[in-house]
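Removed: one protein chain of the complex. Kept in place: all other protein chains.
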Amino acid sequence: MTQREGYTLGQLAEALGATLEGDPRRLVIGVAPLESAGPDQVSFLTNARYADAAKASRAGAFVAGADAAGLPAPVLRVRAPQQALVDLLNLFHPPPTVVPGIHPTAVVAADARIDPTAAIGAHAVVEAGARIGPRTHVAPLVYIGAGVEVGEDCALGPHVALLAGVRLGRRVLVHPGAVLGADGFGFAFDGSQHRKVPQTGGVLVEDDVEIGANTTIDRATFGDTVIRRGTKIDNLVQIGHNVEVGEHSILVAQVGVSGSSRLGRGVVLAGQVGIADHVTVGDGVLVGAQGGVPSSLEAGGKFLGTPARPMLEAKRIMAAETRLPELLRRVRALERALEALTGQRLPERESERD
Amino acid sequence: MTQREGYTLGQLAEALGATLEGDPRRLVIGVAPLESAGPDQVSFLTNARYADAAKASRAGAFVAGADAAGLPAPVLRVRAPQQALVDLLNLFHPPPTVVPGIHPTAVVAADARIDPTAAIGAHAVVEAGARIGPRTHVAPLVYIGAGVEVGEDCALGPHVALLAGVRLGRRVLVHPGAVLGADGFGFAFDGSQHRKVPQTGGVLVEDDVEIGANTTIDRATFGDTVIRRGTKIDNLVQIGHNVEVGEHSILVAQVGVSGSSRLGRGVVLAGQVGIADHVTVGDGVLVGAQGGVPSSLEAGGKFLGTPARPMLEAKRIMAAETRLPELLRRVRALERALEALTGQRLPERESERD
Partner (left out) sequence: MTQREGYTLGQLAEALGATLEGDPRRLVIGVAPLESAGPDQVSFLTNARYADAAKASRAGAFVAGADAAGLPAPVLRVRAPQQALVDLLNLFHPPPTVVPGIHPTAVVAADARIDPTAAIGAHAVVEAGARIGPRTHVAPLVYIGAGVEVGEDCALGPHVALLAGVRLGRRVLVHPGAVLGADGFGFAFDGSQHRKVPQTGGVLVEDDVEIGANTTIDRATFGDTVIRRGTKIDNLVQIGHNVEVGEHSILVAQVGVSGSSRLGRGVVLAGQVGIADHVTVGDGVLVGAQGGVPSSLEAGGKFLGTPARPMLEAKRIMAAETRLPELLRRVRALERALEALTGQRLPERESERD
């Protein structure tokens, strides 16, 4: 059973804990979405919305939940199709094996401790006292600063920079071009110029965190900027100094979190959201795309807009805004009618500018 | 006729297809804007707004359209001054010639196919099976992943990363630090943690595309993230997985396009615009700066604001917002006047919070 030769449906049923409806000897060699899957591929129905697409699909088999009926090929029945899809993709696309060793062009300080099962790519630079854990893959052209610690089973993409004071836990993925541990943005104006406040802290990233391409996470002024375990950060995100992001949170692309703010556990910030400094965002909060958060948000709420308001209220305001030009006309008509009725000018009419 | 010695106006008239009004033997050695051009430089008048600046200019000659009168030096008359300016700049600033060859410090896999007319810079890394086309310039410190294909006459700036699964067409420019092919941002929450959905697709960039510095374009979950030919993408732009950007579109700096959205042909997104996921933006749509697009937009429209509304409507709403505090006062005055008149309380007054 190798990746190259594919899997039989019987093998897949066993690996996924699925109930197979169909021939267990049938072979599939890949995974594809409903529209593009061919007879030698397995597809998946993770949402009832796509039931028609599934019925029209040419896929050789389907992963589907209990309620999907009328599928035109064998079905691997599972309780949680989305999770089964992850398992399926991991079967067909296992993470590449790390070939241990230090590329001869890498520049590694004599006292850096590289686990013998780790891989250091071409032209990577590892400074004094850094530690790289077992099975961790450091891509070509990565920079690892003095004393940096990287745990086991991590992967750092090309051009990643981890500056002195950064520590990564286990199974942390850092995508290309991300910068961890650059100076926080702190200055004290002395009346004639902005003096730099030395940034003496570090960055702590716990287990199972993923950090997107060209994202920046600044070192703390004191102590650590902290990303708690299981949190996933997308591309081009900015995390300021002394921020703490709680466990299992999701920060979508181009989000910015200003210095010293604290996000709780399970927070979701959609794309381009901005969080002001020294703000607390409670557990489980969701902020919709482009939201601006000037002050703290209570746990569990959903928010939208700038300034971020409870989502229902924000949507009601957005709907009302659409009617604002009409509302101006209606108020003017009311004023005229009332003035005609009373023969008296309304006190606020003078301020009208049209 | 070399760049160092400049061009005579006669030579320029011929190269630009211009009608010369003045001495064809006069020599100019560079191009400069109206305010800074000196007598040995040619300047240009591409907009009637700048007619006064042109009359005051010390330039030795002008490129101008049919209607520009009273210019104080020889004129190269053209039909399209903006296009002629591009031609002129290309004459004085031709793209640097690519000196073929692989720098001795570059690390190139044995089975990578580098065209003999291509150039690979110092400390670049080219992985197994990659292909680099004729006359393509790969700057120093670039990373090119396994199996990546780069067509002819491309230029990749320093620190660009093209990960496995990326294919570029012809004449594609990728500016420094851009990352193509990092994992899309896809996770499935299993009740206790976010499980990574393996991103198995690639990125396809067609001919004549330009991609800005530190921009990120993610690989697809399945299939390809696609940038169609002629599209220009500015710096720090985020393109999510499975996005398709149509031909000849313009994405200005810090735009974000979420996963699986499709932009049509000739779309213009101004700076910091955000597009939600699974949205379709029709051909020729323009979205003004900082606009937020939560749902699909019809072809040909101009939109503004968050949520993006038709531009005229959005501007009317913005104008009306300015008068909102005044409107509150006017409504209160109306309520008081009417209550005074009728002696009865209005039913909605109770909800008033001031």
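Order as written gives the chain letters A and B; numbering starts at 1 within each chain.
One rule holds for everything that comes next: a residue touches a chain if its C-beta (ideal position, glycine included) is under 8 Å from a C-beta of that chain, and two chains touch if they have at least 3 such contacts.
Remember, it's a predicted structure, so these values are computed and weren't measured experimentally.
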Touching the hidden chain, out of B:54, B:126, B:239 or B:327, is B:327
Only one of B:183, B:208 or B:224 touches the unshown chain, namely B:208
In the whole complex, not just what's shown, which of B:57, B:136, B:221 or B:254 touches the removed chain?
B:254
I need the residue numbers on chain A that touch the omitted chain, in ascending order.
105, 107, 123, 125, 141, 143, 159, 161, 163, 177, 179, 182-183, 185, 187-188, 190, 193-198, 200, 214, 216, 218, 222-223, 236, 238, 240, 254, 256, 258, 272, 274, 276, 290, 292, 294, 306-307, 309, 313, 316-317, 319-321, 323-324, 326-327, 329-334, 337-338, 341
With the missing chain put back, which residues of chain B would touch it? List them for me.
31-33, 36, 80, 82-83, 85-86, 89-90, 92-93, 103, 105, 121-123, 139-141, 157-159, 173, 175-177, 208, 210, 212-214, 230, 232, 234-236, 248, 250, 252-254, 271-272, 289-290, 305-306, 318, 321-322, 324-325, 327-328, 331, 334-335, 338, 341-342, 344, 346-349, 351-353
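Just so it is clear, only the chains that are shown with their structure count from here on.
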Fitting the CA atoms of chain A to chain B, what rotation angle results, rounded to the nearest 5 degrees?
120
Using the average of all C-alpha atoms in each chain as its centre, how far is it in Å between chain A and chain B?
25
